[in-house]
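The complex is shown incomplete by one protein chain, all other protein chains being positioned as in the whole.
Entry: subunit A
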Amino acid sequence: MSDEIILRIAQMMIDELKLEDVTAETFDPDIDLIDEVGIDSMDLATIALIIRDEYGIRIDEDDYPKLTTIRLISRYIEEKLKTAQENN
């Protein structure tokens, strides 16, 4: 599940932020998205909307600062999905 989500988030980043010279497979899931890729809060909000559409979860605005890598975003999604399953 985790690898699948990582690849999907990487593809979202590439598509939405029009990143070049990288594919979902070559996108380092541990690269710092803010310091090294240069994404900002508006970019992250856009990605959060796509994630909401695909996974049915909300990313709280207060949580943006924690989501600095694709791996961290992926873990966040998994945890939210797990909590949702437990609550059902």
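FYI, a contact is a pair of C-beta atoms (placed from the backbone, for glycine too) under 8 Å apart; a residue touches a chain by one contact, two chains touch by 3 or more; residues count from 1.
Definition applied: contacts and distances are computed from a predicted model.
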Per UniProt record, name of the chain withheld from view ["2-oxoacid:acceptor oxidoreductase subunit alpha", "Nitrate reductase-like protein NarX", "ABC transporter substrate-binding protein" or "Radical SAM domain protein"]: "Radical SAM domain protein"
On subunit A, residues whose C-beta touches the chain left out of the figure: 34, 38, 40-46, 48-50, 52-53, 59, 61, 64-65, 68
